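Sharing a structure with you now.
One protein chain omitted, others in place.
We call the chains A and B, going by the order they appear; numbering starts again at 1 in every chain.
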Amino acid sequence: MADAVTTAPSSSSPARTFILPGDPLRPPDTHVDVRTQELQINMGPQHPSTHGVLRVAIWVDGEIVTRADPDIGYLHRCAEKIGESVTNIQYVPYTDRYDYLAAMNNNLGYCLAVERIAEVEVPERAQYIRTIAVELNRIASHLMAVGTYGLDVGAFTPFFYAFREREEILRILEWICGARLTYNFIRIGGVMRDAPEGWIPDILKFLDLFESRLDEFNDLLTHNHIFVQRTANVGVITLEDALAYGITGPMLRGSGLRYDLRREAPYLLYDRFEFDVPIGTGIKGQVGDCWDRYWVRILEMRESARIVRQAITQMPAGEIMAKNVRHLAFKSKPGEGYLGTENPRGELGYYLISEGQPNSYRSRIRAPSFCNLSILGKLLPGTMLADAVAIIGSTDIVLGEVDR
Amino acid sequence: MTTQEIKQALEKDGLGAGLSLFEGPKDPAIVVPREQLVKVARHLRDARHLAFDLLIMVTGTHMIEKRDAKGVVVREPGFELIYHVRSVKNRALLAFKVKLPIGDPTVDSVSAIWPAADWHERETFDLVGITFKGHPDLRRILLPDDWEGHPLRKDYAYPKAYRDINLEVDPPWPTP
Partner (left out) sequence: MDALVSLFRDSWHWAAGTSFGVALVISVLFIVAFISVWAMFGVWLERKASADFQVRLGPMEVGPHGLLQSLADGLKLAFKEDLVPKDADRFLFVFAPAVAFCGAFAAFVAIPFSPAFNVVDVDLGVFFVIAITAIGVIGVLMAGWSSNNKWSLYGAMREAAQLVSYEIPSALALMIPVLVTGSLGLRSIVEFQCMPSDGDLKAASLVYLSPNGWLALYSPWTLVAFIVYYVASLAECKRAPFDLPEAESELVAGFHTEYSGLRFSFFFLEEYGMMFVVSAVATAVFLGGWQPLPWLSINFATLGFVGHLLAVGVFLAKTIFLVWVQIWMRWTLPRLRVDQVMVMGYKYLIPITLVALTMMACYVAYGIRYVPGIG
């Protein structure tokens, strides 16, 4: 049975082994005179559920997927080549566009990497404002992820509820920097603008409402019996597989490993805040299934709200931009370094080689969605087509950063 | 665990042949000779005290010749591959490099050791042009399959056309 595909046991069916057509060990279909064949279908690049221009070439036998091959590159915008030709300061708006749902985190990663190499000291108030912006963006990104995940499995209403909250966050972020999606707010050396009058009380008002709204969302979608049936025991990623395939972020935490870069290698000011790192424990099914990853995202939103509250109480007055940043337009310090930050999707890393010029010699982006997507070729075979949609939704990819 | 300590641990385990330390103004890295790559990588993953099980990134860079003010060659042209790996147990991040000559950008694939390297190596092959021997499925990943050239090389010439699309268009802003 060289090419047999064994399905994983699910809540409604035991594990079954399929011997595929074309395998010499398959018994001849003598009792039926209908010849079945394997069908190759394309999911994407235009598809409501692939969260962007992703093409997954799927080979199906009936409803069971036998082979899957993700085909990316539809959104490739030559990010790394551009990083070599524009200066570091000019490159910051480009970083917004990779993971456009968590643009603040992208800005932050790049600015921290450049600041490390160019030895720029960022004032403390700016770091607190950065933390607030980044964590609010994390909540917005997770809201989008869980909302569209509900849409993927057919629940249309929770999407609107999630977006009601996301709309609030986007309004808050627009107040401080003028943009709703691609902020270009965190600059090298600090932030673009100080918190205006009334911004902080508005955030606190939002956070007070947010907790109860999250409970409402949980009642509607998370504990819904049909949703649990669709996502529990589906797409189980074992911890060994997750580590082997370079998966980070909520996907890794959903498989049970308490690994968060904000704890392991703290950057910014994360060692001053108290927050938990949620992991998936297999409440509804197996550890590492789609429901666990989804549950980790829900819990992380609560933790981000906690961090924002602590950042607001601890924030001092002061400058918001470092003093000696202007010279970076003309020269920088030589060196190469890698800095990894915790994006809502995983570990976002920037590896910069600088030779003292204002532009980098090499700027390489380690996109978490790129690495998370590579497990799809191993995870999809053996699942049903509807499960494939649920699994792709639970990886929470953004094609902007997969393709860069 | 600093890079120095990891290098010493590797030397103690008998894999120190050819290893050197790249100090760098910022992040240090262990320079591994091309032939030793797979052995060192496997040891990094499997050894108990090292346990680098999470491959973060594989980066390829085309290094052009660098001369200093007097015209002396400071850096030979070539390719540089840098691997970043993390150890969950030991909370460490390690960077190790492999330098490749300009005429022969091939190296062994580590995708058997870290399956995460599969896509990273495909991307490096696609954009920089480094070939990985032993890779299960080395084809272009981001660019179309029939694209010519490797864009991230410093001497990449922008194509004039791709299939029947003319790429020599004037930009809509004034150019000198």
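Just so it is clear, contacts are C-beta pairs under 8 Å (C-beta built on N, C-alpha and C of every residue); 3 or more make two chains touch, one makes a residue touch a chain.
Nothing here was measured: the structure is a model prediction, and the numbers come from that model.
Q: Indicate each shown chain that the hidden chain touches within the full complex.
A: Counting the whole assembly, the omitted chain is in touch with A.
Q: Just to verify: which one of A:Phe227, A:Tyr259, A:Phe273 or A:Tyr351 makes contact with the chain not shown?
A: Answer from the full complex: A:Phe227 touches the omitted chain.
Q: Pick out which of A:Ala102, A:Val153 or A:Ile279 touches the chain that's been left out of the picture.
A: Touches the omitted chain: A:Val153.
Q: Could you tell which one of A:Tyr110, A:Tyr128 or A:Tyr161 touches the chain left off the display?
A: A:Tyr161
Q: So which of A:Val53, A:Met315 or A:Met384 would be touching the chain we can't see?
A: Spelled out, the listed residue whose C-beta touches the missing chain is A:Met384.
Q: Tell me where the left-out chain touches subunit A, residue by residue.
A: The list for subunit A reads 12-13, 39, 41, 47-49, 63, 150-157, 160-161, 164, 220-221, 224, 226-227, 229-230, 384-387, 389.
The criterion applied here is as follows: only the chains that are shown with their structure count from here on.
Q: Spell out the residues on subunit A that touch subunit B in their complex, using ranges where they run on.
A: 72-73, 76, 78, 80-81, 116-117, 243-248, 257, 259, 264-265, 333-338, 340, 347, 349, 351, 353, 355, 361-362, 364, 366, 370-371, 373-374, 378, 403-404
Q: Okay, in this complex, where on subunit B does subunit A touch?
A: That would be residues 24-27, 53-57, 59, 61, 66, 82, 84, 88, 91, 93, 95, 114-120, 123, 127, 140-144, 151-152 of subunit B.
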